[in-house]
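Okay, so here's the structure we're looking at.
Apart from one protein chain that is not included, each protein chain of the complex appears where it belongs.
Going in written order, the chains are labelled A, B, C, D, E, F and G, and every chain counts its residues from 1.
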């Protein structure tokens, strides 16, 4: 089922000419392809308005290759996350369109143009070590059709670095704050703006950081309102959620 | 500083006629009133576009009363969260405008009309026991100027209850999913829609629930993308974040 | 003591012609062989109706070989779990009957036919990365004499993939649900069927997954009834328990 | 939809005369009644073959009464778990058929006969303090149509008490082992029988018991195979799962 | 042994006229009084330069009274921490000099003048609810002879409140930062000053705050240098440590 | 079976005239009395050489009374631990011999003389608040026939109080160290003596003490050798283990 | 100070001819040798009656060699624990007397005869994988002058293996129970004997074992009395404590 048809179907649901139940059945008619080890879900991009995403961690290179090959047949854009260079090498043997964002550990295969919204997502890090997670968020948001403004290494220990960057912070429509160690940056940023803030704790740190738990708890307990938290090191999830907000 | 002035100021910042630094100074000129035990922050509502909020937990009734009395002078709307009935009784001695939302444990003092957006926030719970937290989110969102659609007791153990409510779910602009026990509802809902989902773990449950930790971890680890998580039982935070997204 | 004798003994216990105490003594007469570092328990297979099982993790290859050699003398089937390829290579030097299930990390030495029940155990995974644990469960159940139906990558983020597989799910007599990340699949499946569900949390995931703890807590706190949980990544335990239920 | 119709429908699904999708729609046609704060799920008992169950914890007495009143109209049996005496008093004002199992904290309203299977579920506790949880399991299993054999206070510290009860243990078809403190009883029992064992950790204990966590971890890590674990103090879940196994 | 003698003794140790071993023996000669349930340590005040401190939590009122009575004989100042009003009432029956600092839960019996240093300890809280812990710190520091400047409710969610108080912050010689919830204030303050910062996490908050654990981890993992952390809610410890630094 | 017979039996086992299996059967012949909710274990005292012990926590007063009544028939000494005053009141209605050790929360019914060994167990506490746990240990040890030397409030913060008590510490045959907060006393004591040290962490403390976890971990990780740790607040267990060592 | 002198000194303390303080001074006169990175404590062996022990983990090979060289000058026995083969190789270059117990990871340098007591310490493991920790305990106990009886792989899942070894268990004077996974063996053994049991949790296991935490909690919460627990994998500590009990 193509995107236009889907839109039509959902409109019919809204105006009552199609019942929910009928719609569910139609949606289910050819929703995925079964490779045995994976059910490739072609609907997901349509329902969610985004390219196909492959989460590579825990999949073998052969499994990833097989999934990419099938997806290629549909001429969709593909984004492979948590992809080591060996994944990139493998995808390159299938298509020359693969681009590797090394810091972000993301491979993008671009087969259609991505039309970006003018509204900006700011991706802010507390430190230099948080950049890989921030890049995962930023490349995800860009691939999903958003403009991204990067502000790295502006943690609260030297808060004037943050204040010297108030202009891009104030201009952003959605903000992603990426911070390890104690993760206090999310609270400070959220107190300064009245836009949604997506907080990403990172596992950067040591000792009683407990693999990102400290930053995670900090962000969940923020005294500032308006913060949604994603999993530790989950740059992709932050970029995806920010994009879904930014494109409303 | 009044709201119109603030808006003007920020526009000047944007067009460069006022520097960030000048703006910061102006913002700081009379930003709060100091009661000693509390710094009442009159700017916050303007910066964030919302009424004054008092978080009552941990404050004495006398402290809350003193804060409300000062806020009353400004003729703003006031929302007191985590407010027991004794707080409501105390505020009623100050103003007859106080309304008590008992399930939500929120007192609202309405002095100005709240203009609600047409876009709907759906507040969904897994069970009946999650309703108090859901009501905190719903009343918060309503007080902040949003329409709210409540869908209670549609947890995944009887998933047909959820599917029979697909219409309001699909129509919502932002979704708040409130769930205790294992908290799986957030993942299922997020997989069905392509709108932002705010997930609120609740402390409902027992044993290895560990006061909401189980639901919290479930939501943070969701295999579905596009979920932002707030603190356990933090209905206010969810309503606030959903509102800031809904009013973009 | 042979299996028939054992059955006879237990029947005598039931009808009172042998006392419990006498039976215990008889059972103890030659129950295991002592290799010093291991007590090989020949009775276990009889009491439990199953082949000999060697849990390889933490044992040296030499210890495993010594145990297999002794077991070979009894002409029983042998199943070595958590077996790396080096274990398989070592067992192959003893017998050509060894078969290696690589994904499951199980070596099976088949010396007697396994008569399978017609009733089916469904093994269901949320994602592709959960397959190794699922295979451990599936191969275990098959080796213990059960038919297994595999349904992989049907997690709740795309719930239509699950519903498109309702037929095998409904037909199964026992269900094993294997899921990492947030582990919500077990609750959804259990709500759809009225058969016993064995839930296996996996360590698949990252960040606040804490090595499978998130999925474990999800499954223990499930709002759906009728779920028994085994240890994280314990595919063998799930297969074993499912088999003991399936063969009642 | 009545039970016979449901059975017929599912058989049609099995023989292919009705598609899964059609069946799902039919199932969804009148599946629950919406009280706003609760969606009463009349199908659940049919799908699962059991009476209606109300989990009382976290619900107000008024909510429970409203649910019971609606359920009474269907003439089904009702089981209210985690019910304090005030719940029992409230239900008694609706119907004289209510029976209160105080130790189990369960109210049963019996409107139809429960036909019990001849196969026995043994409910075994380590100590006297574990009895309330054990009674929740036992009364649940009995209400769901099972014979129950109670063996209380046979923990491993005096293991001869366990061995003196080998006869009922050996005769049971399914075993529920309820233990707090270190929870070792589940491993010992499971090693003695080749029947499914449902292990229920209890919060009985103190100090490093951490509210039942110690017993929970013990049971999850059992060196004996064939154990399914439920949540801490979850006697209902254990009784329910044991019943679904016992009635296969 | 009187204070002057002690000073002399330690000077003799420094100049070598008394050996360490001799000094230890002398110190041990009459170091405490044994009440059986408590060893009253008269030396502690001398060695540390401070009044006698009674930590009341876990002691019975009778035990506290007995200790105070003995201490009164020495004409020292006494500070009883974690003292409920019943403790104050009991001490008042012994001496009229008892003063109760209710917010701080401290009773002070002042028998000698406390000579305060001119250097100032700033006690800063993130919120109003943190005040009781802050008062414990402040009253402790004052009783130990320090000037204290209180700055309450200046948390990072409205950071202009903090910046509007830069003058007292910059003037302080030692800073105590008291914060619950996410505890980010300590990092921000420490980044602004180059004086020692004592951070006190409080148990203020809810949900994933876990009784102060979130704020504790935040402070331990601070990206700002120069922070020493004390136990959750340990206002006394913070005041004591700040005093020992301030009086160097 | 009487104690002399038991001794004879075990000697026969040693000299081979009775097989282990025969002995087990004999031991099982009349080992306990079944009250339904409890299996009273008369053998335990004989096997372990001690009076009957009732752990009262989690048992109803009626259950405790019933157990005491049966035990009285045997004319054994009885010790009821974790016994509130209501338990004492109940036991007093059965026998005038009951003595209540209030601080220890132990009721002792003495029907036979306890012959104490001359060797001394020292019970040492870090603080006054640890005394209730220490008394549970001390009264247990005394009731089991040991001399006990109490040394309370000698924690490491004022280590001279410890050194001033070296004589009783050095003279003890076994040492029980009871400490909450950070629990460091066990390491220091164990480094000073070459006798077995039983360490009892207590839940005394607050904040990051986490109910005794801090002291527990301290004792388990002690850099001093020769320490055996029991559960948090487990004074009985410490007294019991110390007694079994002291009477070797 | 030689051992005889030390004994004399302590006797003088006991009979009062030397004061505690004098003794402390004498003990301090030449108690250790300072290598800068280590203070070699020659007194420890005398005070505790044992050879010198070097804990190798965290020390460089050069540091270990330097310590051994100094110890050699005193002609004492030396035991190096947690010693990899590279440590053994290094010590061999110093003395030919070094013996390497590979499974135990202990190097022993024997320069004086060890006179063993006749009383036996039983070292019991639940599984084969627990043997390395058990060997550390056994070799430690043997080097400290005890007879050791090894009983390996007798875990509770096949409890008849345990009962078939009742004779050596009953004959032991002290028992060390080494178990990973759920660690239930300690409770069962302790219930069978009335001798002190030292329980050693091991990190053997996976998933919710959490590196030995499960077994540790099991042992701490044991319903059987008379168990002292040491740190996870702390075979040395168990052997040391058992020896100090066995040689009383």
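Here is the rule we go by: a residue touches a chain if its C-beta (ideal position, glycine included) is under 8 Å from a C-beta of that chain, and two chains touch if they have at least 3 such contacts.
Bear in mind that the values here come from a model prediction, so they are computed numbers and not experimental data.
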item: Which residue of E:37, E:152 or E:236 touches the chain not shown here; value: E:236
item: Residue numbers in chain E that touch the chain omitted from display; value: 10, 13-14, 20, 24, 47-50, 53, 163-164, 166-167, 170-171, 173, 193-196, 198, 216, 220-221, 225-232, 236-237, 240-241, 244-245, 248
item: Residue numbers in chain A that touch the chain omitted from display; value: 127-129, 131, 152-154, 158, 160-161, 163-164, 180, 204, 206-209
item: Absent chain, residues of chain G that touch it; value: 24, 27-28, 31-32, 36-39, 41, 43-44, 57-59, 63, 201, 203, 211-213, 216, 231-234
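Everything that follows uses one rule, which is that only the chains that are shown with their structure count from here on.
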item: Recurring contact interface, reference B-D, options D-F, B-C or C-D [over half identical by residue number]; value: D-F
item: Distance between chain centroids, defined by C-alpha means - chain C, chain E (Å); value: 59
item: Per-residue overlap in chain C, given as positions that touch at least 2 other chains; value: 24, 28, 127, 158, 163-164, 207-209, 213, 216, 220-221, 225, 231-232
